[in-house]
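Omission of a single protein chain aside, the complex is shown with its protein chains in their original locations.
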Amino acid sequence: MKPSRFKYVKPASLDEAFGLLEQYGDGACVLAGGQSLLAGLGMRLATPEVLVDINGIEGLAGISLQGGEVVIGALTRHVDVLSSRAICRYLPLVAEAITHVGHTAVRNRGTFGGSLAYADPAAELPACAVAYGATIVIGGGSGRRSVSANDFFLGIMETALQPGELILEIRFPMQRDTQRHVFAELSRRHGDFALVGLAGLVSLDDNRRLADARLVYFGCVSHPRLASATSASLIGRPIPLEDLDEIKRCMLQDLDPGDSPGMRSETKLALAAVVTRRQLNALRETCA
Amino acid sequence: MRMSSREPEFEVAVSMVVNGEPVSCRVSARQHLADFLREELSLTGTHLGCEHGVCGACAVRVDGQVVRGCLMLAAQVHGCQVETIEGLSDAGVLADLQEEFLRRNAAQCGFCTAGMLLTSHELIEQGRCVSRSDIREVLSGNLCRCTGYQAIVDAVEAAMTKKVGS
Partner (left out) sequence: MTTVVSTAGFPVSRVIGERIPRHEAKRILRGRGRYIGDIVLPRMLHMAFVRSPYAHARILSIDTTLARACPNVVAVFDGKDLAAICSPVIGVSANREGHKSAPQDALAIDCVFWQGQPVLAIVAASRAEAEDAAQEVLIEWEELPAVVDARQALEDAEPIHSCLSDNLAFEHLVESGEPDAAFSEAAVVVEREFFFGRQSGLTLEPRGLIADWDDARESLVVYHSHQSPFQMQDIFSRHLGIPEHRVRVIAPDVGGGFGMKLNVYAEELAVAAASRLLSRPVKFCADRLESFVSDTHARDHWVKARIAVRGDGRISAMEIDDVAAVGAFGMPMRFNIAEGMMAINWCGAPYHVENYRGRTRSVYVNKNLIGMYRGVGIPIAAAVTELLTDLAAKKLDMDPVEFKRLNYRALDSMPCTLPSGLPMDGCSFHACLDRLMQAMDYDALRKEQAELRRRGIYRGIGIATFVEPSAYGPPYYGPTDARISVQDGCTIRLDPSGVFRCITSITDQGQGTLIGINQIVAETIGVPVTHVEMVSGDSGASPYGGGAWASRGMAVGGEAALKAARDMKANILKLAAAITQAAIDDLDIVDGNVVSRQSGDSVITLAEVGRIGYFRQDTLPEGCRFELSVTCSHVAHHQPYYTGNGVQGVYLEVDQETGFIKLLGVWAIDDCGRVINPLMVDEQVRGGIVQGIGGALYEECVYDQNGNFTNATLADYLVPMAGEMPDIHVGHIETPEHSTELGAKGVGEAGTIGALGVIWVGVNDAVAPLGVQLRQQPFTPERVLDAIRDAQAAAVGGVASQACPQWHAATAEQA
């Protein structure tokens, strides 16, 4: 399982990178963390002409606080997200999700931006980005632009990135004090991609009713997006949740699991319902 | 060993330090780090079990962090410090772990062993004592087909207790 022949270039700047991407077009693959790319190259799923290694470009890694936002550079390694106090404090959903991303060796190299750009429907971080309403800042030959996370993921491993563009950073609004996060992942083994996952932010009013909900599913969807019908159906409901029928009807609208070998669409929906109920009901244990 | 001329456009010049020794050469751009170490430097202690980044047998250290050698290109370690099972063994860094593995029969066929040692070592170096189930979680990116994992968990627990105290 050796890759096909390719050339390797390591641009020192964004401009150089954009130039190379434009020059090679479809023949270029971008190398960031490489944790997904290299496996695919070995299987000859991709046979690029050139690999553009962007790991040498300054200023693309790091976590900073800017105004009310947490800004994560695209090349920030998962291991640094894992150990970041800022993430723990201001983006606890990401802090929990990151522990489910692969294993230590993969987290040492994998990047935040890479996970979003790769957009595996079973990945955790894209769902977190949507749940927080993050903004994805994209750079290209013709300048920068911003896309909201909810508009960024378009289909199975398909994003709003245009040819020649790179994710530069992801800007997260800090989690509000009234917000609680919910995260759950069902996978056969620790570190596997999720069969069904839920990343969300909710808030409860004084009567322990859901006042706000932003639920995003992964694993049982073609791409992460706000489960708007499901989220809306939760508003005003007390926890523990009583009647789930309407919620499940809304989930049918929001989720499009499709069949996979070993798990039919309806099974995924059933699991999603179980996960939703359990995670929301678990909030009562940690209620003030 | 090549029978016809190399193709320079598919090669990269790299310099790195491997197990404390400087290495400078041209590498095939497509050669992954594990193959480079094994084939060009004869450091065969790092093994290939899948080449899709799942089994963990190819673990090596790059700039002090454990990585999957099959998921990095040799070209990517230009300017880096690379350490393999051989170098870390010779440096004595793994001695306690190796002793516990030996005593508990945590290495049978040995193919996963380098990966298990490097991954466990990184855990122990963090300096905290963690539970058996946490040890299992950390090791869950390393496939062992022989042992049933228990002897390995026992060995890691013992080495960790020794280093950190219970």
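Structure notes:
The chains carry the letters A and B, assigned in the order they are written, with residues numbered from 1 in each.
FYI, a contact is a pair of C-beta atoms (placed from the backbone, for glycine too) under 8 Å apart; a residue touches a chain by one contact, two chains touch by 3 or more.
Every value quoted in this text rests on a predicted model; they were computed, and no experiment measured them.
Put simply, the missing chain touches A, B once the whole complex is considered.
Among B:Val12, B:Val27 or B:Ala57, the one in contact with the hidden chain is B:Ala57. For the chain missing from the display, the contacting residue among B:Glu11, B:Glu86 or B:Glu122 is B:Glu86, taking the whole complex into account. In the full complex, chain B makes contact with the omitted chain through residues 1-4, 7, 28, 30-31, 38, 43-52, 54-55, 57, 84-86, 89-90, 94, 98, 101-114, 117, 132, 135-137, 139-153. Contact residues of chain A toward the unshown chain are 1-5, 43-44, 186, 188-193, 195, 243-245, 248, 261-264, 266-267, 269-271, 273-275.
Here is the rule we use: only the chains that are shown with their structure count from here on.
Centroids built from CA atoms put chain B at 29 Å from chain A. For chain B in complex with chain A, the touching residues are 7, 9-10, 12, 28-30, 32, 35, 51-53, 56, 59, 65-68, 70-73, 75-76, 119, 122-123, 137-138, 140-142.
Put simply, chain A touches chain B in their complex at residues 1-8, 10, 31, 34-35, 38-39, 41-43, 51, 53, 55, 79, 102-106, 108-109, 189-191.
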